[in-house]
Structure formats: C-alpha cells, structure tokens
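Heads up, one of the protein chains got dropped from this complex, but the rest are sitting where they should.
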C-alpha cells in the first residue's frame, strides 16, 4: 500500500479513540481500578507513544521527543526500549494532565501525517504504521473493558452508553458437524496479521461439533440454579480453588437483588436471559461446559469452522457495547458479541519466529499460562478481526467480554 | 458562644479548604495513592458529610439529604451511621464529579449558615459545629499530606507550592531541664478540645531533659553515614523487621542521586541539612534517638514542657508547607514545623469516657497500637493546636510531617 | 549466692524441662505449627545454647562448642551473637536428631556443673546462670503453649495430660477498691528480676477497682450470646478488623458442636462455664470489658494491688495445665490460672537501661506494639513469678493462657 494511502485510515482510527472518550470526564480518564486495567488517559498516551517510538523516532528527520519523560512513562512492556513506569501505578499519574496528553496526540498525529506525506520509510514504515493502528484498535477495546470495570466498582453504577434495548428470544441451540482431518490454520493472504497468527500450518483434527450460537445468560442461570457454583465435580481443581478464594457465586458483573441484574456499559439493568453470557473466566467456561456434557472447542476447531465465514457481527461500531441475541439459522455469532474461550493454551505455532527488535516483544513473550479466545466481541472495533486472530488471557480474566461456545466430539456413527 | 458567632469562623475554615485546592487539577483531586491516604475530592466531600450528618440531619427542619447515596459514600468510619464505602476504594469514585462535590459543599454551607442564623439547636449544636470545624482542619492537613504522597509517586515530581527558600544555619542543640514530680496534663479551661485530651489528671514524672529544637536533616544524615540503617543494634526488633521488609535506607521522601535530595510540596530540592527532619516512622525516630544516646519524650513530659508556652510557630498559614530552621534561644519548635513522635502509646487517660452516639467513635476506638505525636507541623492550620493536643499514628506511618525531639533522663546530681 | 548453691536449682530447673517432654513422641517434639510457636526440640536446644553461649563460652577454660553449627541454629534473636536460623523454619530441622539435642543438653549440663563447682566467674557468672534458669522457665511455659497449639490443629485432638476434673461453681464477682495516689512499682529487693522490671519508680494512680476474680467461660459466653462478635461498637477499630479478617466468632480453642467444647491439654472437653476464660486476644479482652461496662486494668493498678500478696496460685506444678475455678473470698487468682491482659502498652520504665552486650537484647528491643500481661498462668513454673513480673505479647496473640480481670474507675463518692 502506498504510504499516503495510510493517511485516511490513520486519521479514522485515531479519531475513533477520541470519540470513545467523548462522554467521559477528565476524572473518569485518570483512574485505574485494578492492576490489569489501565486509565483511559494512559491508553491515549501509550498508543501515541507507540507511533512516536516505533515510527517517528527512526524515520523523522531531526526527531525530538515531545517530552523525554514520556519514553518511560508510557512504555507498557517493551524491555528493549528501556525502563517502564510500573503498571499498577499508572493510575497515580494525575500529571501529565489530560489536556497535555491530547496535545501529545495532536503533535504526534501532525508529525506522522507529515511523514506519510513525505513517503519516507517505505515498506518498513508502512508495516509499523499499520501495526500501530491495529495496536490502537486493541487499546480501543481495552478502553471500554477497563472503563466498565471502573464503573462497576462505583456504587452509583454510572452509565457510559444508552441502556440496552429490549431483546427478542434466542433461537434454540443446535449442533454443527465438522469432519476434521488435516486442515490448515494460521493467517493466509497478504493482509495484515500479528506475528502470533503465523506461520500457516497443518493440524490434524478429529471430527467435532460446534454449537450454533453462544451460551445465553438464561442457560448459565440454569447452571447456577443446579448448584454449579457449589459442586467441585464440575470444576478444574485450580478453578475450584479460584472460585473459593474469590468467593465467586456468579459471573463478574451479575448482581443478585430480588431478581438478577447485570452491570453493563449502559448501567445496571435486569439480567436479560436471551442475550449471550459475557465476563466469565476460563474456569467458569470450562465448568459450565462440563456440566452441559460438552467441552470448549480448541482454537484449531474454531478457526477451521470460521474460515471463509464473512467477518460480520456485533462489533463496537453499533455503539451499544453489549452483546445481542443470536440470529436464527446456521452457525451464528462467530464474530462479535463475545470472545469465545477455547481450551487451547496460548502457544507458538510450529515454526513461529517473533519479529526482530522491540516489536518482537509484542506477542511471543506472553505464550505461557494463557488461553486463546477467538472471534471478537461487541467492544471490538469493526474492521479489527480475522478468522486467524488469536486473543489470549489468563484463565482468571473476567473483565473482557468473554463468553462460551460449546463443542463436542462427533458422535460415533454420526456424520461428523 | 452564641451560635451566629460561628458563622464567620465556619466560613473562614470552609474557605481555606477550598483555597488549598486552588492550585490543583480535577485529576489531582480524584486519585488515591495508597489505602492510608484519601483523594482530595473525598476530603472535600467527607468534611461536608460530617456537617450534613451530625448537624443538619438532627436540627434542620424538613431535612433532606443532598444525595442519599452520599451517606454511605462519604462515611469514613462511623459504624453507628451505617454502611461505609471501603477506604481503599475511595480513589475509584470518578463520579460524583468534582463539580458535584463543590455543589454539595455549597449547599450544605448555605443550609448550615441558615441554621446558625436561626439559632436552633443551642449548645449541642454549637458543640457539634465546633467539632466539625476542628474535624475539617484535620482534613486540611491530610489534604496536604495525602497530596504530597501522591505527587511523590509521580516521576515528574510535580510541585504544589513555591520552592522552599534558602535557609540559615540551625542553632546548636542544647538541653533544657524539667524537675518532674506530680504534674497535671490534659485539657484545661473552657475552650474546645477533643475527648481524648480529657480528663485532666495527675501523672508522676521523674526529672528529665528535652532538646532545645528538632533533629535536623544534617544530624540524621550522620546517623545514616554511621551505618544507622545497617546496624540492628539501634533498632527495636519490630522496627528492624519493618526496615528490612520495606528496604528502607533513608527517610521516605529523600532521594539519593549524586547528592541527597528531598521531595517537598515545592518539588524535588537538594536536601537542606539545616532544616528539621520530617517523614520518619516511629521506628526510625526511636532508632535515631538510641544511636544519639537519648530517647523520645513521653507525651506527659512534652505536655508539661509545652504548658504555658505561646502556641506560635511554623504552621500552614505561612504557605510554604515545609519545616523551617529553628530559631536560636530557649526551647523552640514545640509548635509547628514537625509533629514530634513521643514514646507514649495512644491510651485513654484515666477516667476517659468517649462521647455518646456516633461522634463517640471519633477517637476512642483507635486507642491501640498507635503512638502519640505532639505539637503540630508546617501543614497544620494555624489555630488548630493546643498543648494538650494528641495526634496519633501507627509506628509505621511516615507520610505525615513527623520529626524527632530528643529527651534524656536528668543527669544524676544535675539540677533536673 | 555462692556459686555452687546454684548447682541444685540448676539441676532442678533443667530436669523439669525434660519431665515436661516425657509424654511426648520424637515427632511431637519436631514440628512447628506456626511462626510464633517453636518445636519442643528447638526449645530444648535453645535453652542449652543460652548456657553454652552466655556462660560456658566466656568462662570455661579451653571452651569448645559442642557443635559449631548450633551457634547459628539455636540463636533465637541475639544479633550481637551473629547469624540466626530463620524463626519460621525451626520446624524444618529434622536433624540434629532429638537424641543429639538430649546429648547436647547433657554435655552442657555436665560442663556447667563443673564450672559451678570450680567457682570461677564470680557474681557475673552467678547472674548469668540465674538469668539462664529464668530463661529456661519461660521456655518451659512456651513448650506447653506451643504444644497446645500444635495439638489443637490435629483433627485427632490428642491429649497431653489428664482430662480436667469436674469443677465447682465460681463465686460471684465483686469489686475491690484501691485508693491510688503516688505509688511505687517495679522490682524491689535483692532477688532476681528481669531488666524490664526496673527501675522501681513512682507513678500516680487515680482511685480504681479490680474484680475479685478472672472472667469465666460462662460470662464470656454471655458476651457471645449477646452478639459480642457481631457488633463493632464493642471493639477497637483495629480489633474489629482483626476479627473480620480472621473470621473469629469465639475464643481460639473453643469449638461449636451441639454444645460448646474447649480444646485443652487434656483433650477436647465440654466447655466448663465455671472456669476462667483463657486464650483471648487483647482485642477480645478489651471488647468484653467494654461490653461489661468495665475496662482492663493498667499494669500499675495491677501491680499495686498484687504487691504484698503471697505468690501462690494455680501454676504448672499442679500438672493439670488448665485454669481452675476461683476460690471464694478476697481478691483471688492474681497469680496463676491465666495471664491477665492489661491496657498498658509494653514501654520502658522511666530510667530503664538495657543490659550491656547480647543479653541487653533480652527485653528492651521488644518495647513497641505489645501489651503487658501480669500474674502468670496454669502453665507457668511455680517459682517463676513476681508481683513486678511483666509478660508481653502483641494484641493479636491468643495461644498463651491469656485471660481477663476487669477494672473500673472508682465510683464518684465511693470509698475508692
């Protein structure tokens, strides 16, 4: 892609980040609610730091940093770049002020557009700007998940968006069969992908079945009412220990009053039994699946099923930031609505090589004790997903829009 | 005091709180840097809640709370009032907005002035409004100490006030003798005091000596250079364990670069060896005293020495928020500059009775595992102190302006 | 005392230590049930180390350590002696074997008796041997408290001694008045005492009253049944936090089955409502006292009341290791049965000087965040106590035989 073709996408992605913050106060943007989450202001600055550090610094003539201190302050985890401000203390940075961070964004945007217009840097520059935009989209999603966590801890239950509208009934769950065999997974084609989606390679799959849609709140409520959170038999041993230590008796954002409620980005609302379940840990997803006489899919099974399916679904562009009821017919909700936990630990693909230099730290160093999630969610930017896209979180993570699609082994003698 | 005589003091105290915040951003006011510290916004709201709950609610006709939710949100620790928002989560409250808290203050101020003008409530009302003003003054001091802690954690080292000016040399330390015997301590007279200063009572003191001024940074530096932080022999066993666990090798806000620096409310400055040491724990104070062949005074020794001394000194009204070099002649710095650790644990006086109802929780329930500090500091409001005033903190606390005045037993055959 | 007069007392004290272990297995003696408690084998070795290090090493001609490694292994907390094996790991020392520790004891005993017979060392030696014997007696008590804790964690509830016999009814509680004034406390006379009991000095006491006996299990049960563990109003703030964090709803060794049971050194038995309460924390003692419209005594009040009272009571020599029902008439149970929490923090007396050298670490360095207990318990050796004796533990400690004697301010117009 010619460099100046990136000018419009660059502006569009960067503008959407600011648009997501339009309804927020400066205070909302400053606070960190837990070590796993970052302040919105930090996301705004860090994504800018990414462009300044990995694009402007190597290619801009006479490069001068906007502020020397930001090199450390907004480095997330790149050891090759140098020191980093400690992650759990991101919320202590009342200075630089919000306005300063906006000025930082504007300055880097102006200089980066200048660089794109100049056409210096060639393919390497194109690749890094493109990576920076996908990186920014990931942080757009995190802005929403981190904000939801922050607001959930406020007894006033603030709303970020409009209340979710009434929803129709979910279609019955049925099963789709896949024959397996030696299949290819991993990124294909010339478009952008992260290094962790490569190389494309063969895997052998036994025949399997996937559920036609995500598990609903109503279905998960049956698990609860059947004693799901009281019976260790359903749980992985480590999952049960987690449940007991954290005293979990329902999903993260559910509340038990006279009836069940759910905290959403539209505020605290009655639990909608038809909508997909979100915000469960891997342990809860696994326990539910076992109770339902099913299992979680592997990431290869998921990708094999999703390959060729149009990447359309309920993404952040709809601006309701809450999963929607599944459509009837076929296999639905593969993209959007909720990230789907797979039973696959986040491992390198055969032949995987991390990129050289600091951006090589983007993915590879996290490949231990995390599980892969697939398909994007209702807070994922619309053009961000791919069938080969691998998201990953520790088994304890609940604050992402993580849900469940069930899988089963093919029935013997079936047509799977 | 006739009630409407409180109108002007009320306004003056409440205005000074806001004046302290004038130089701060909304972001600065929202964040909590550790569980012991509270956000400035929370201090602004909690002090208002105190007046609303303990004055308006019982005496205002047709009382309606400004916002029902604030009853829980801004209750600090009064179990008799009901639920409390958890202390470590005060910094998560990005809502109510800063502007809402200002409106809360204005509304309660207006209604309270109306009540004072009406003269309803009599002596009980006077007593509680007066208590509320002293309570607010305590939080004025905490606003400054908590803000200092927050800014100290920011790598940009923001300044809240002007840089401390150059200082003269401290006078030599000498010793003042006190004969002891049966002396009276505790609050005397009809002015305001907290319940923990009562009843006035007799104690027996052996003859003793007090140092003429506070320990300086330069003197404490000698302790460091003599290996004070490396030798357990100087320390209480628990103090040494604390030092090792926290890896303390100098006072909280000192920094070791090429030369020593100190973080102040005026920013990061070279360490001034002539000024009083501040921000040490009880353990550090006790270790220094032992190394210096002295000890900390008891609170009765201190109060006996301070009785009758004019309550003048370096308080917050000077607006430099940093301790000043001692004046020569006599016993100086008893009031202002730095809170002086005593070796007295914070216990009830003989015959102590906590007040009835919720305000009875003000002091008494903290009388365990804390140590008494005396004399006020450079961030204490000017008219807040008394010779009988008892401040108290756990032995680990360093973020208050806590310093050291040495004491010794009278020398045998001396005139003590 | 001429040195060889110590020969018989030395043998008697040392033998009683072994006698306490006669009913124990080698396994019982090896294990450590929590960092605060030590294995019996460690107590056997450490008390021997004390004599070897502080007596044999300076005075024995051609001194050779029994085993060079023991210098570190069995040093409890004397920094001046050098390195120490970490306290929480005392239970990992399966080697040296129990038999080796017995041989260590025998060897040091033989050499020490030789030294005593030789009469070398004079008064300094006498003082240190005497200190060593009192030190050993303290560890005799700890052997029993630590063992009780270990056995309490075993679901089999092993018994160390005979089951406590049936007990009579406790006499009614009444109050004894003391006039106060300037009184003397601290050790008097030429007998042995610890440095923390000195110097004898004057204190001023207001008139006060003491309860005639210890609080009974039955009385404490009333506190529980009245919601004592559910109402924060009775508790110190820090005490309530401790109660919630530890989920305490009754004293340490009580068990709730159909009826209340108590774990004793005689095994698990029905709770005897007539016997004194033991194994409460300072927080529980303080909360009970507040609920009972009383308070804990100060240590000076206690000592003033106990001065001149014969030191007789239910000590370890009775070999039932469980407190007995109070006798009627007068003020009883001052000595023995249960250590009595006082409201006095453990501070140095005016003019206190710790001894020189390593034994100066015996007491002084613990004088912070601990509370004084007085009077000895049913597991204290018979000839160990004095009216001036100061025991001390943190407010959280429950595994000692700690109980409650109530105090009150004198009633106005009374004869107090």
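For clarity, chains are labelled A, B and C in written order, and residue numbers in each chain start from 1.
Everything below uses one rule, namely that a residue touches a chain if its C-beta (ideal position, glycine included) is under 8 Å from a C-beta of that chain, and two chains touch if they have at least 3 such contacts.
For clarity, every value in this text was computed on a predicted model and none was experimentally measured.
Hidden chain, full complex: it touches shown chains A, C.
Taking the complete complex into account, C:33 is the one of C:17, C:33 or C:332 that touches the chain left out. In the complete complex, the residue from C:98, C:208 or C:341 that touches the missing chain is C:98.
Among the residues A:111, A:213 or A:343, only A:343 touches the chain that is left out of the figure. For chain C, the residues touching the absent chain in the complete assembly are 25-28, 30-31, 33, 69, 72-73, 85, 89, 91-98, 150, 153-156, 158.
Against the chain not displayed here, chain A makes contact via residues 77, 79-80, 182, 201-206, 232-233, 235-239, 282-283, 286, 295, 343-345, 347-348, 350-351, 365-369, 395, 409.
Everything that follows uses one rule, which is that only the chains that are shown with their structure count from here on.
Taken as a contact graph, the chains are arranged in an open line, each linked only to its neighbours along the path. Of all residue numbers seen at the chain B-chain C contact, over half occur in both copies; the interface is built from largely matching residues. Greatest Cα centroid separation from chain C: this falls to A. Put simply, the C-alpha centre of chain A and that of chain B have 46 angstrom between them.
Look at where the CA atoms of chain A average out and do the same for chain C: the two points lie 59 Å apart. Rounded to whole angstrom units, the spacing between the C-alpha centres of chain B and chain C is 37. Within chain B, no positions touching two or more other chains are listed.
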